[in-house]
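Here the complex is missing one protein chain, while the rest keep their positions.
Presenting chain A:
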Amino acid sequence: MTTTVPDGGTTQGARARRGGGGPATRRALRLDRRYLPVVGTFVVLALILVVGGMRYDNFLSVGVLANLFINNSFLIVLAVGMTFVILTGGIDLSVGAVLALSAVTAAYLLNAGMPAGVVIPLVVLVGSVIGLLVGAMVHVFEIQPFIATLAAMFFARGLCFLVAPESIPISEETFVALAGWDTWIGGQWRITSSVVIALVVVAVAFYLLHYTQFGRTVYAIGGGEQSARLMGLPVARTKVLVYVVSGTCAGIGGLLFAMYSRSGYSLTGVAMELDAIAAVVIGGTLLTGGTGFVLGSVLGVLVLGLIQTVITFEGTLSSWWTKIVIGGLLLVFVILQRVLTVRRT
């Protein structure tokens, strides 16, 4: 004979809901928790703005803020791609080198007389293909993402030198025109083509992550690969695709960098993958995967950019202070995440 008796649900959330404890307040609290890291990033951003605005004249000028986007457009794109990878619990160390490869290839091909209409899709494709190779290594041969993307990093950097050891200036007309395009949107806000491209990438990424099965599978894999497989989700395809997304973003980033610098140089973007990772983490995405938002990563890039701006405004400080502050901030955010996850359990 087996009579079971309703047992004690251990979780307070479930119990409160069952017991009819105010669902409205519950919901508000819960939203808080999931968005908390992003809110934290936002607070830091606001804090820097306020403090900077009080300390320096002109800091809060529209020009400075618009430049923040312009100078960091390629980093935004890299961070967006990196977000996909980190959400699955992986990492992509190759993006800096792929960015350089894409920029150098663009410069080389444009100089060789190829039209911009062909070069632009082509260099983006270079990024996608490298991403595909990385994805295949990670998935088919089960190589650690760290190692696979490290290999891809050396490979892409080596290719850069093969294409062109020296810096190549870009003079192709269409490309220069595109790079120089800008418009004023309301008052003093200037927005350039690279900012437009970066924002479009952000929007597409947001759409992919939140409104497609691919995006949701990315989150599910971050919550546990075996679980995702048992749920019948296309784990293999998705794991390869996130590296393709990241590679493609690096390709686009290279294009933006070429537009920004009007040249291609094989030594650009060294250690830029680390900036991208820092931005993603500061933006509230867990390195173990499963939680995070692409908009958080954008905020993360802006925080990094603002720190740089502050150091510039300070004038007397060496630019290495940027690194020190970023390092400290990174630590704070990682600890914050730690605390949040410990609380949860």
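Assume a residue touches a chain if its C-beta (ideal position, glycine included) is under 8 Å from a C-beta of that chain, and two chains touch if they have at least 3 such contacts; residues count from 1.
By definition in this document, contacts and distances are computed from a predicted model.
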{"item": "Per UniProt record, name of the chain withheld from view [\"Septum site-determining protein MinD\", \"Carbon monoxide dehydrogenase\", \"Sugar ABC transporter ATP-binding protein\" or \"Cytochrome c1\"]", "value": "\"Sugar ABC transporter ATP-binding protein\""}
{"item": "Residue, one of A:A203, A:M231 or A:L331, that touches the chain absent here", "value": "A:M231"}
{"item": "Hidden-chain contact residue, picked from the options A:S128, A:S246, A:T268 or A:T291", "value": "A:T291"}
{"item": "Residues of chain A (touch criterion as defined above) contacting the omitted chain", "value": "1-15, 17-20, 23, 26-27, 30, 34, 207, 210-213, 216-217, 219-220, 222-224, 226-234, 290-291, 344-345"}
